[in-house]
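My questions will all concern the structure given below.
Note that one protein chain of the assembly has been removed; the remaining protein chains are unaltered in position.
Labels A and B are assigned to the chains in the order they are written; within every chain, residues are numbered from 1.
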Amino acid sequence: MSEGTVKKFMFVNRKAPYGTIYALESLEVVLISAAFDQDVSLVFMDDGVFQLKKGQQTKGIENKNFSPTYRALDGYDIEKLYVEQESLDARGLTEDDLLVDVTVMSKAEMGKLMETMDVVLSF
Amino acid sequence: MKFAILINEGPYQHQATDTAFLFCKAALAKGHEIRRVFFYHDGVNNSSSLTEPPQDDRNIVQRWSKLAEEHKLDLVVCVAAALRRGIKDENLAPGFRISGLGQLVEAGIEADRLVTFGD
Partner (left out) sequence: MLHIVNKSPLERNALESCLRVAQGGALLLTEDAVYAATRGNAAAEKITAAMAGMKVYVLGPDLDARGMTDRLIEGVTSVGYDGFVDLVAEYPTNQSWL
């Protein structure tokens, strides 16, 4: 059945990077999903928007800075990145603070988009 | 209906794996199929054969092994997450196998529903 099946996968990122491993390991799943030719969307909301903040310097905490990977996603044909406006607002961020091109949408638009998915993975 | 299960937390620290286990048991009792249980993040710790809980506590690892044996479940532990946390073939409990993240995506494609249990 999986042969040729294309499902709409959504990865919902709601956690900040570095404090926990979820953001990094979520990104690893996203990269793998590209190999399966699925219709992949990434959502960043709540503290997940911090994953996309420009200027991350991780040398001092001796962790790998994985934020450049978000910019490489279009090379994997993963181009649907969505950010919730309300989450940006609540964190003093604007689209200009983000290191990659995204589509900013309202909470209601985000909710409607989720309804159109087949598989939603939340990390 | 075919279900796929994703477990993101280890045993004992979080209730997630207990809830997932009881969900699987209920689904199987209703005649559904569990296509695959995928263990990711600290969830890989559910597969350690070195786990030794006190006698009066549930044995979460053995419980998964037993369920897998009874229902021929495919319990897959993510290799990258496992190696990070010291889970290898030599300390893998019966019924589990170590494989790649592609197995999670494949399960999501093949199953009718994927349910995530985590923190």
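In the analysis below, contacts are C-beta pairs under 8 Å (C-beta built on N, C-alpha and C of every residue); 3 or more make two chains touch, one makes a residue touch a chain.
From a predicted model like this one, the values you see are computed outputs, not experimental measurements.
Asks: Could you tell me which of A:Ile21, A:Ala34, A:Leu93 or A:Met114 touches the chain that is not displayed?
Replies: Counting the whole complex, the residue in contact with the absent chain is A:Met114.
Asks: Could you list which residues of subunit A touch the chain missing from the display?
Replies: These residues touch the chain not displayed: 12, 14, 22, 45-46, 84, 86, 107-108, 110-112, 114-115, 117-120, 122-123.
Asks: Hey, which subunit B residues sit against the chain that's not shown?
Replies: 1, 3, 8, 15-16, 19, 22-23, 25-27, 29-30, 32, 113, 115-119
The working rule: only the chains that are shown with their structure count from here on.
Asks: If you average the CA atoms of subunit A and of subunit B, how far apart do the two points sit, in angstrom?
Replies: About 25 Å, centre to centre.
Asks: Quick one: in the complex, what on subunit A touches subunit B?
Replies: Where subunit A meets subunit B, its residues are 1-2, 5, 7, 9, 21-22, 25, 28-29, 32-33, 35-36, 38, 119, 121-123.
Asks: Over in the complex, which subunit B residues touch subunit A? Could you list them?
Replies: Per the stated touch rule, the residues are 6, 8, 40-41, 80-81, 100-102, 104-106, 108-110, 114, 116, 118.
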